[in-house]
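Starting off with a structure, shown below.
In this view, the complex is presented without one of its protein chains, the others remaining in place.
Coming up: subunit A.
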């Protein structure tokens, strides 16, 4: 049984296909057709809905936008799902809706419900209304008609004058409803929601072919794009051990199932130079679902976090219910989309060693579009210096080989050299020039990828030796 609030009604789903998406459920089962399917792959945002959950202390609500097209039903359990049909009270539009009307922000209108829901969610967050935050909130919504200007204006207007809406008025009632809902076992036939590592281990014994997911933003594509049936799924979001984050003896330990939006602040507190990469990792709705564990377990050569883990010399903590293993990131990716995970084993956490003042970290991503795109090349560099002399060089790259990789040769070539010298930079460039044999694909040519690696190294050198000269190196800034 999945129990949740569909708008203001307690709703129970007793049976449904294990791989039914929330979008399919809304449109086909409930006839709520305001939520649209534009791509069924989490790329356009026409299906955006708002998911409201209790905060840890059970006394407040937190709003998140998600792509309903890549979300399985178990995600709804114990939460409130708000759809576009529910925002207006009779003839009175919600302030974000009214602003979209007043600013002429809809043309064909097909993307509009998704924009409205992203704005509605933003309206209920304590985030400052400024241009960059608005762009971030709308980063998962595509509009082909307006060019976005009126939508941005509508967002700026409606969200800089937030007043209490019907959802704020009903807050206490919603909280008590959700408190009631959160108890009870969640799940459907073929869709399991274990609460502990032990339960998960047991489920994996019973269902060795089960597919694990947390955010489902990648796994769902197998059903929506490849039309595969996924008869046995295990949702990891309820497992306590996989949803913790904190500092443990000089490591930041990140639970594998936590969505990016819940690790961002702590991650950036300790690894500030990752900000651009994190913002460009994916759109906000995707970051509200996708987990670091999923990004690592996928082992995609174009995932954006594996290069970071390589450059930071992270450890992957695996578990099977009995034994935990600690695997160095460099040993984890064993082949194209293959990892060192054993059958019946899962990723429990990812441990990032904290940096010292002597480390200089930079993470670069080059893609066709700044927002919500997949890297042509991702390059992460992390030097340890002692009075400008290189003591260690670590790196990670995506998009240049069948797996995420490091350029190990940089270490031996540059050890003991003065980072300020352009000859040091040249020596590194020479290594990188021959380090990889990337391929041509839809995102970039091999030739371009090779040159970008070298040029990003040049950028790294400029940016980290640049205190006086102030040479500008980025066309986009993430403040």
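Things to note:
What we mean here is this: a residue touches a chain if its C-beta (ideal position, glycine included) is under 8 Å from a C-beta of that chain, and two chains touch if they have at least 3 such contacts; residues count from 1.
We take it that contacts and distances are computed from a predicted model.
Hidden chain, UniProt protein name from the list "Carbon-phosphorus lyase complex subunit PhnI", "Branched-chain amino acid ABC transporter permease", "NADH-quinone oxidoreductase subunit E" or "Xanthine dehydrogenase molybdopterin binding subunit": "Xanthine dehydrogenase molybdopterin binding subunit".
From the options A:66, A:366, A:383 or A:435, the residue with contact to the unseen chain in the full assembly is A:366.
Among A:83, A:216, A:315 or A:339, only A:83 touches the chain that is left out of the view. Summary of contacts with the chain left out: across A:73, A:143 or A:432, the touching residue is A:143. Contact with the undisplayed chain is limited, among A:2, A:22, A:46 or A:204, to A:46. Remark: the residues of subunit A touching the chain excluded from display are 27, 31-41, 43-44, 46, 83-85, 87-88, 93, 97-98, 100-102, 104, 106-113, 116, 131, 134-135, 138-139, 141-153, 225, 227, 366, 368-374, 376, 441-445, 448, 451-452, 455-456, 458-459, 462, 471-476.
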